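The complex appears here without one of its protein chains, the remainder shown in place.
Presenting subunit A:
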Amino acid sequence: MISIRGLTKRFDATTVLNAIDLDIADGERVVIIGPSGTGKSTLLRCLNFLDRPQSGQIRIGDLHVNAEKATKADILSLQRSTAFVFQNYALFANKTAKENIMEALVTVQKIPEAEAEQRALSVLAETGLSDKADSYPTSLSGGQQQRVGIGRAMALQSDLMLFDEPTSALDPEWVSEVLDLMRRVAERKQTMLIVTHEMQFAKEIADRVVFMDEGRIVESAPPDELFGAPKDERLKSFLRRINK
């Protein structure tokens, strides 16, 4: 169970997240949608302290972090119980595909090298990239890099996987292979929080869709309801705009 209370983030004077409350059940898949610049990425980044929120509570399982008083150890624990898939992949440039997946297993989770390698190879097989195990990121296509990025996050077996627009930096031809892989991740009952502009995908994969606007959660409902019978005016106009 994940619970977020009053999460607030300001950059200088501008409040980007305004007291966000959000609960996510184990195994639940929550998709966040909303206009550009409303704080979707910032919310994800605050959950693992890539950006430091000014206040609020984050609970992930037994871990409880108060943003105001978060210590280095708290931050490290949060980062270790979440996994992040970046829009720009952010693979380790000095590591091969296999090493990218192994890295945290060995250094962070202290899994013996041979076992970590086995795990990396089986994750690579799941992502369909067994033949690219020894390739460096620069020699992979965008779609392949993102699949390694998802593989790196999968291998961590974390409580919460965060996806920040994982397909929006991709050429259109690579989008479907990445979405397919995300569907497979979802089948494992992995708890996922996904920011995406792929509405069709959101409808299909989400247990619940959250609409954010100007740093607040405006509406939150299962996809049929949120897309079929939107209540808030801002959501209605957002949906009209993207369906044009």
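Quick note on the criterion: a contact is a pair of C-beta atoms (placed from the backbone, for glycine too) under 8 Å apart; a residue touches a chain by one contact, two chains touch by 3 or more; residues count from 1.
The rule is short, and it goes like this: contacts and distances are computed from a predicted model.
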{"item": "Record-based protein name (UniProt) of the chain missing from this complex, from \"Tryptophan synthase beta chain\", \"Glutamate/aspartate import permease protein GltK\", \"Carbon-monoxide dehydrogenase small subunit\" or \"histidine kinase\"", "value": "\"Glutamate/aspartate import permease protein GltK\""}
{"item": "Residue among A:T14, A:S36, A:T138 or A:N243 touching the omitted chain", "value": "A:T138"}
{"item": "Among A:I32, A:I60, A:L156 or A:M212, the residue in touch with the chain that has been omitted", "value": "A:L156"}
{"item": "Chain not shown: contacting residue from A:L50, A:A70, A:L121 or A:L239", "value": "A:L50"}
{"item": "Subunit A residues touching the omitted chain (full complex)", "value": "48-50, 76, 79-80, 82-84, 86, 88, 90-96, 103-104, 107-108, 134-139, 152, 156"}
